[in-house]
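My questions all concern the structure below.
All protein chains but one are shown in place.
The block that comes next holds chain A.
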Amino acid sequence: MTILVVAEHENGAVAPATLNTVAAAAKVGGDIHVLVAGQNVGGVAESAAKIAGVAKVLVADNAAYANTLPENVAPLIVELAKGYSHVLAPATTNGKNILPRVAALLDVDQISEIITVESADTFKRPIYAGNAIATVQSSAAVKVITVRTTGFDAVAAEGGSAAVEAVAAAHDAGISAFVGEELAKSDRPELTAAKIVVSGGRGMGNGDNFKHLYTLADKLGAAVGASRAAVDAGFVPNDMQVGQTGKIVAPQLYIAVGISGAIQHLAGMKDSRVIVAINKDEEAPIFQVADYGLVADLFEAVPELEKLV
């Protein structure tokens, strides 16, 4: 068995999600190859070659793969996939965009967001916003899978010395083009990789009040997230949303501030090691999953917390 892991990369570096995906591949067992597709990604390929447990890095460096447009990258993966037993990608927006396209072209089902590997063909994945866990078995010749990164501890980014091999194939479907990006800039840790996450909900009242959370987060070295209610209300941008359809996080400590705890939000954070809830409504469902609950006005509790930590 040989497994192809589609690397996630940004700004010329391997994204942490790739390391969790390689960890899932290692659980499947067999040789692990990593595909780096993009433009000017030689440096990414060099880094990917150092990932622990990787046997080979395939690098497809071509203008057609810039911005990883699925119309162009999917045919590349399909062409390569024939030699592999599994194709894995992290369940990031990028992985979710490309991999189903690959699966359909290979005429196989895709298995989405696995959280455990039971065997080389059997996996567990959450359904119904994590209210049920399905065990699924695949009979596909090539198993096409996205990996929920919080389910697998990252492998070491250093220590390997894989061979790097160029892939000549250039696929340019010519039906889509990248226009532009508005990326959030933040000095705080990335939400899905942070050890501590402080999240705010509708109870924050407005976007300006999130400054209380930013101050607390900076003192803790934490990332800042939000519930869907806070994003829908326009308090903060979409990239901060934690939940069933936003980002899935599982930090050491999750501090939910002014968040009631809809099941769609719990789906995105209930695997956190320690959950703290601060809410003035003592009946809020968030308290049913919180290790430590504090019934209090957040505008008093958060500044006090910031002073004491």
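Convention: contacts are C-beta pairs under 8 Å (C-beta built on N, C-alpha and C of every residue); 3 or more make two chains touch, one makes a residue touch a chain; residues count from 1.
Heads up, the rule we're going with is that contacts and distances are computed from a predicted model.
Missing chain, UniProt protein name, picked from "Electron transfer flavoprotein subunit beta", "Transglutaminase family protein", "Xanthine dehydrogenase" or "ABC transporter ATP-binding protein": "Electron transfer flavoprotein subunit beta".
Contact with the chain that does not appear here is found for just one residue of A:Asn62, A:Ser138 or A:Ser199, A:Ser138.
Here one chain is not drawn; of A:Ser112, A:Thr150, A:Ser199 or A:Ser260, the residue touching it is A:Ser112. Chain A meets the missing chain through residues 10, 67, 69-71, 74, 92-94, 96-105, 107-113, 122, 126-140, 173-184, 192, 196, 220, 228, 231-232, 237-239, 244-245, 247, 252-253, 263-264, 270, 273-276, 282, 287-296, 301, 304-305, 308-309.
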